[in-house]
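Note that this complex is displayed minus one protein chain, with the remaining chains in position.
Chain IDs A, B and C follow the sequence of writing; residue 1 opens each chain.
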Amino acid sequence: MNKIRAAIFGASGMVGQRFVSMLQDHPQIELIAAYSSDRSRGRRLEDIWKLPEITLSEDTASMKLEKLSINDAVKKRIEIAFGALPADLAKQVEIEAASAGLAIFSNASAYRMEADVPILIPEINFDHLGIVDLQRENREFKGFIVTNANCSVTGLAVALKPLVDRYSFSDVHVSTYQAISGAGYPGIPSLDINANCFPFIKNEEEKMNREARKILGEYNGKDIVPRDIEVWPHCVRVPSRDGHLEAVSISIEGEQPTLEEVVKTFSSFTGMPQKLRLPSAPEKPVIVRREDDRPQPLLDAMAGSPARARGMAVSVGRIRVDRNLLRFFCLVHNTIRGGAGDSVLNAECAIHEGKI
Amino acid sequence: MNKIRAAIFGASGMVGQRFVSMLQDHPQIELIAAYSSDRSRGRRLEDIWKLPEITLSEDTASMKLEKLSINDAVKKRIEIAFGALPADLAKQVEIEAASAGLAIFSNASAYRMEADVPILIPEINFDHLGIVDLQRENREFKGFIVTNANCSVTGLAVALKPLVDRYSFSDVHVSTYQAISGAGYPGIPSLDINANCFPFIKNEEEKMNREARKILGEYNGKDIVPRDIEVWPHCVRVPSRDGHLEAVSISIEGEQPTLEEVVKTFSSFTGMPQKLRLPSAPEKPVIVRREDDRPQPLLDAMAGSPARARGMAVSVGRIRVDRNLLRFFCLVHNTIRGGAGDSVLNAECAIHEGKI
Amino acid sequence: MNKIRAAIFGASGMVGQRFVSMLQDHPQIELIAAYSSDRSRGRRLEDIWKLPEITLSEDTASMKLEKLSINDAVKKRIEIAFGALPADLAKQVEIEAASAGLAIFSNASAYRMEADVPILIPEINFDHLGIVDLQRENREFKGFIVTNANCSVTGLAVALKPLVDRYSFSDVHVSTYQAISGAGYPGIPSLDINANCFPFIKNEEEKMNREARKILGEYNGKDIVPRDIEVWPHCVRVPSRDGHLEAVSISIEGEQPTLEEVVKTFSSFTGMPQKLRLPSAPEKPVIVRREDDRPQPLLDAMAGSPARARGMAVSVGRIRVDRNLLRFFCLVHNTIRGGAGDSVLNAECAIHEGKI
Partner (left out) sequence: MNKIRAAIFGASGMVGQRFVSMLQDHPQIELIAAYSSDRSRGRRLEDIWKLPEITLSEDTASMKLEKLSINDAVKKRIEIAFGALPADLAKQVEIEAASAGLAIFSNASAYRMEADVPILIPEINFDHLGIVDLQRENREFKGFIVTNANCSVTGLAVALKPLVDRYSFSDVHVSTYQAISGAGYPGIPSLDINANCFPFIKNEEEKMNREARKILGEYNGKDIVPRDIEVWPHCVRVPSRDGHLEAVSISIEGEQPTLEEVVKTFSSFTGMPQKLRLPSAPEKPVIVRREDDRPQPLLDAMAGSPARARGMAVSVGRIRVDRNLLRFFCLVHNTIRGGAGDSVLNAECAIHEGKI
């Protein structure tokens, strides 16, 4: 089988480099072009590389960043584009690319809240992918746009999915401990974060609520109806490098859950990507830690097996049940599961569903 | 007026050094002896000094750490002892010292939850000091024991006091971002916290709930009746040096508060230490920050004026009101207001009340 | 006596704020205007304040950043301007201001290497100030320009001065451990420095050599003749906040020095600012630490007494003499002695010498 030809829009940044890493030896997708919108154009990937734990293959290392051009992508017979552009630029580029026939899997927030664009986390809402048919019709696209969620909401939504399936609750209190890679490069100045916490991330709290409602919502064949839930976040940047830790408190309505029941609810959670054995699907989308002091960003951000799915599992730990209050921590790798990795998995879903 | 003669029990640690700093030029209290229970005995204070922002006077700098001895304290006519020993050691020493006639103002947790020992934060519960008369009687003490609260609960309780006086609510959700100085020295290994968050602090979550209930409780002349409130914490160590940041969410019962009303409730808060103009009382016990990105540990831990009261004010910021949910951040200097500073202020209260 | 009216050019940055801090209660100088070249114009000083250890007086706190204008400065009868602009902007502004009659004391590198502009560290080269008379003549200035040195070279030069006065040597090997505040704001991205070392600081190594030669050179009434010495630096940014630590190795020619002799050479060092008892002069410009593990940026950056001179002393420690090789560490507060503080001291010298 020939591999599907793919490009990255915005390959030089933190999420862009994760796309490169996940695509460099992908069984179904071949990275043909790494486009960049910034001053890194013309440089080789190895010369801008900032992910020390990932070894580039020789071919990938020597790939050059090219000037972003939809025409060039069409000429190169690109079928899929992975999006890691800043939101304002994505707004313009992605629509043009979808019109030209590309399937866009984007980390940008530009189109997430459009009625006919899914925010896909396929363990949660695999069926939302169906709305792209409507999108194509509505917008006369030859391609389509699928988005992944905001990095913080991804970890939370994956942890919430098994809970909403089993328990009743309406309010989710969450405080985040977000890593510096989430702000991109150059991102947050070291003087603001070295030996400090920075209790504000623009628009992040709003995104967490509205995206969670949509992701956990129901697709009725016509609309994605948001779930009737409220997420109340406090978003804080801390001096860790990768992995957003989140402290979650939920009042369960009705009968009091038991600790073991909650543990089982989390650890038995599985979804379509697991069923379909998609290449980037983690064996277990939620890994429960029973130790006192886990999950930790440094030790658990890369959770997930097999090797291709490192960073794709959400870790949950310190589960506590007091009366009807359920508390736990969850941890997500913000640029893998909460960014590039989720979009690659989304593309694998779309390939499986014959959308590409 | 002659100054009251004081000692520090455990002067070499992080809280012990804050005691030294707050006493070195105190108008009512004179530091006579700095006792140490560890290997730093015999060393001069300047040789073990770890608080770069505090300049020691020559006299204080050359004071030597002495072997802890109640007999020696009695011989030196010490009237007040400030306690900064580890809990297990404090358990034994403080009771012996109180029997021998010393007034103990302690940061140790050993006696905080005893029925006849107050956890004093005088802006909140000045009247709880009265219970020491009962304590003396019960225990046949010539002196007495007064404690300050756990560092995390101090910031929270100060922020809650104006709220409980005005609004009805029963549950407080709080996530902490606790500085490394809170773990003492040597404290948390750098491998556990450098570029990481550590989501577990032994016993801290339990302390936050039970101490908050007692501090905000009512003293009826016989008992301190805990307030009927539940604090639900997530306690996390982060790589900041001083200042515990806390993210707080509270559902207000009854009519929805307005943002400006909440701001006013916080900023108009004042207590007995302010009324009595005690030397270490901050002009405003709660400082409201209106910026998007405050309070921050690095910039706001030392809040409080005048100069003697630096680190004694709790900063509150990012106040948000959505429907009936009130959210905000508070920040407390963990070894000043949440440790030594509170105990010094407690001693000033006791002096004013003629207990010493 | 009326105070001399002063302005800051570029008051919002890291060095600019240090100027504010050192001038806010200066006995001879009054801060009249805080000019800014950036988007912080119109904001109050307290709203942009980033130096938590410095408490602003109410007057200073409410001072507004104004648009930089030489005309405005002249209209306000400003006599001294302290310069903290970026080099390219300083290049244009300082010459205009000097022409208009202002005495400029600048942290910018723009004019440091001009033949008729002194790089003044008055404990080392007080007499170099004399060259400003020549400068005025040459350039038809009504005012003049005096510069302080690069932050790294300042610590080194202060430590070298007592050595060059006593020993013969030609080569100085030095490796720096430079704090993030040295890069200004926003400065170095956190992704580059969090849990990392960054072994490159543009132009810094070149500056260290050429400025050291000039500072330690001789003024013969006409020229400043560089000292015949070579400084061979390795400049590295590390994740500390304030204080540049430097590891220095020097081969002494001739007789081998003894450790105690070197200690005495450092600790007995003194200069004109000490003799003249200038307000910002530290009692001892070099403080020798005898402990194994000092100086440390966190503990020693603010060395210097009295209170006004905090951060103005250079700490020297771990002095080792092996055969003819002398090794030691020195530490300088990069934005105080290595920036604003030195320029304030330079102004005090100029006032004393009747240049203003």
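FYI, contacts are C-beta pairs under 8 Å (C-beta built on N, C-alpha and C of every residue); 3 or more make two chains touch, one makes a residue touch a chain.
Computed from a predicted model, the values in this text were never measured in an experiment.
Asks: Of the residues B:195, B:278 or B:330, I need the one that contacts the missing chain.
Replies: That would be B:195, which touches the missing chain.
Asks: Quick one: say which of A:301, A:332 or A:345 touches the chain that got left out.
Replies: Only one listed residue reaches the unshown chain, and that is A:301.
Asks: What chain C residues would touch the chain not displayed?
Replies: Listed in rising order, the touching residues are 171, 173, 175, 177, 195-200, 232, 234, 236, 238-241, 245, 247, 249, 292-299, 317-318, 322, 325, 327, 329.
Asks: List the residues of chain A that touch the chain left out of this view.
Replies: Given the touch definition above, chain A has residues 47, 49-50, 52-53, 55, 194-195, 291, 298-302, 305, 307, 310 touching the missing chain.
Asks: Write the list of chain B residues that the hidden chain touches.
Replies: These residues touch the chain not displayed: 14, 50, 180-181, 183, 185-195, 239, 241.
The definition used in the following text is that only the chains that are shown with their structure count from here on.
Asks: If I average the Cα coordinates per chain and compare with the overall Cα mean, which chain comes out closest?
Replies: When every chain is reduced to its C-alpha mean, the one closest to the whole-protein mean is B.
Asks: Report, in whole Å, the distance between the mean C-alpha point of chain A and the mean C-alpha point of chain C.
Replies: Distance between chain centres: 48 Å.
Asks: Among all residues of chain C, which ones touch two or more of the remaining chains?
Replies: Answer for chain C, listing residues that touch two or more other chains: 50, 194-195.
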